[in-house]
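The complex is shown incomplete by one protein chain, all other protein chains being positioned as in the whole.
First chain written, first letter: the chains are A and B, and each begins at residue 1.
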Amino acid sequence: MARFPVIRLGRLLIATVLEELRDSDAVDLREELSEALEKTGALGVLLDLSAVEMVDSFLGRLLGDVALCAQLLGAHTVVVGLRPAVAITLVELGLQLKGVHTALNPEKGSALLRSLIARDGHAKRPNGR
Amino acid sequence: MTESGSDGRTVNAERQSALIDEQRRTISELETPVIQVWDGILALPIIGSLDTMRTQQMNENLLQAIVDTGSEIVILDITGVPLVDTAVAKHLLETVSAARLLGAEVLIVGMTKHIALTLVHLGLDLSGVTTRTTMAKGLQLAFGRLGLEVVRTRERQQVVDSPLSLDD
Partner (left out) sequence: MVVEASVGIAGEDDIVAARQLARETAKGLGFGMVDQARIATAVSELTRNIVRYATEGRGNAVIRTLSGPDGRRGIEVVVTDDGPGIADVEQVMQEGFTSGNGLGMGLPGTRRLMDEMDIQTALGSGTTITIRRWRR
């Protein structure tokens, strides 16, 4: 859990990657996020990658998996904090982060998630949530 | 200062190489300056041809500027780019993708009929790329995206200067 703490903030899940991810860590991330989405019914995932120094094809594909899982479970995914070096390398590698929205930082990322969720037009639940 | 022996030659070559590196960096920074034209809007006027190394340097400068300013809109002006072929188009698309990963939208301005036909002919995937013909139109779009509006509040003033009126 220390690798990528996941916290719930209202309708959002916020996951922060704290260390370099081995392949199996990345797979665990996907598993844990999917489980958390199913359990909580969260409408958005904010994935903070500001501590990540490298995204290769494995992690890139995995992020696409996370976004697709989230979508199937009814949630949007926003990745924030990609470092310039990581972004440039991703593009040169030719990786497409499919289904993943991106924003500069957690603040802009949660604003983006809120607007994506609002666009879906969720009716208010009886208890106002 | 002179140094003898093979080590000396290596050291001088290294110094030269370092100097050339530094000069190259200065030139590339001057070639593609990143200008903040408004809060949240960056502009990159590109003058001259766009090769791989120049694109790489441009992308680095641009992304750092996005991080430093938190800008969400980048206007890439290709008016000064003499030739847009497959290679140049791919470089531009790289810049668009990289900026997007940092949450910024890239608008390409300086589009001409000639370039448009070339790009269509090349069959590249240009979905998600927004373009305009002029910087003015690009700015207008950028303001719109940010929810800003330019409003005239008074008549335009004519300023008449007497050449000798430096101090009264």
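FYI, contacts are C-beta pairs under 8 Å (C-beta built on N, C-alpha and C of every residue); 3 or more make two chains touch, one makes a residue touch a chain.
Since this is a predicted model, take the numbers as computed values, not measurements.
Who touches the missing chain here, A:Val6, A:Ile88 or A:Leu113?
In the full complex, the listed residue that touches the missing chain is A:Ile88.
Check the options B:Glu14, B:Asp39 or B:Asp85 and report the residue that touches the missing chain.
B:Glu14
Can you list where subunit B touches the absent chain?
Answer for subunit B: residues 10, 12-14, 16-17, 21, 24, 53, 56, 60 touch the chain left out.
Since one chain isn't shown, list which residues of subunit A touch it in the complete complex.
Residues of subunit A in contact with the hidden chain: 20, 22-24, 53-58, 83-86, 88-89, 92-95.
Keep this in mind: only the chains that are shown with their structure count from here on.
Indicate the whole-number Å distance between the mean C-alpha point of subunit A and the mean C-alpha point of subunit B.
Distance between chain centres, rounded to whole Å: 30 Å.
Which residues of subunit B touch subunit A in their complex?
For subunit B paired with subunit A, touching residues are 56, 59-60, 63-64, 66-67, 70, 72, 94, 97-98, 100-104.
Flag every residue of subunit A that touches subunit B in the complex, lowest number first.
That would be residues 80, 82, 84, 87-88, 90-92, 97, 102-105, 108-109, 112 of subunit A.
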